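All protein chains but one are shown at their positions in the complex.
For subunit A:
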């Protein structure tokens, strides 16, 4: 902290505020941390108390809250009253550069020296979540339908690919659209019963739907292999060329006369998921400028007004569910071909929660925000892997910090889908034509 000599800072208010936060922390941590049941050497349960840990946690909360308040006041005093505006400005301006820069980085990543297999695998993971985030963004961010079971469509896509490829010997490129269509079909199926639901009720039903799909996969052993999952899922080919290490004429390395290397497949998978993610983004951006996308956003803003304008709410909702689900299905098919093994364990609620967190942190509806949030969250998970059980704490703390710093998500401002500057010049030209 800068010394506060130049400006009067409300220490009293900050102290009171921090004290209150510490009290709340005490309420939470006393039972959660302070009391712990342990087993003594004789095998009997006993209650262990950890008051010092509670005090430590309270002190951390107190100090954190106190510093945060002072920092906010100091910033506000220095820069004028509107904190939110100050952040919105530079980020949305630099946003115009950030998107192409990120894209360039993503395209060039495999060529950057020092980028090895580990980094590429991490890149694939991040891009998978970027794609899932963009897919869910259609449902939650644009159409405003809170979906807590998105992972179900990811699972449908993955199992569709695995079963179709194994039982019918279909190639990845045939299965990919099929997986998307099947997932979209399930999206519509989910959409029908929830047409009349909104907000928290919708969230509960979609949550249940996600669990139902997982439980079916877990228990329908004859089809899905149950908890054992499906192994030996065919890997993707490059226009019919496999990535096996044999180096024969039918392989990628053999055809191009390269030294066979496992990296080829990783690079190929990387570009595959990058292309799929960009497809999701492109479709979303296109649709936002069209009547359907505009209707999604209008429905998010005010469903009753939409009705009074004659918008067909049924069609609008179902298309949002179907399209979001389809991209989830694509991502699932990719996941299956990349892992070569899937089981219900990969499709638990926590996945839905992470994808939703990416969308919300990204600032509901912002494409760039979703990409950054996926990078921060999934990359962050990886970076803090060494922290082991502390990882979730760091993760939660980071989320809280982001929500304090930018309550509307990383990229919280919405840009209109119609650029008026352009339209004005066009209409001016038309007027001139008509008169001339």
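The definition used in the following text is that contacts are C-beta pairs under 8 Å (C-beta built on N, C-alpha and C of every residue); 3 or more make two chains touch, one makes a residue touch a chain; residues count from 1.
As a convention for this text, contacts and distances are computed from a predicted model.
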Review point. What does the UniProt entry say the missing chain is called, choosing from "Spore germination protein", "TusA-related sulfurtransferase", "ribonucleoside-diphosphate reductase" or "ABC transporter ATP-binding protein"?
Key: "ABC transporter ATP-binding protein"
Point to revise | Residue among A:70, A:298 or A:355 touching the omitted chain | key: A:298
Revision key, fill the gap. Given A:169, A:249 or A:416, the residue that touches the chain left out of view is A:416
Revision key, fill the gap. Across the whole complex, the chain not displayed is touched by subunit A residues 291, 294-295, 297-298, 301-302, 304-312, 414, 416-418, 420, 423, 427
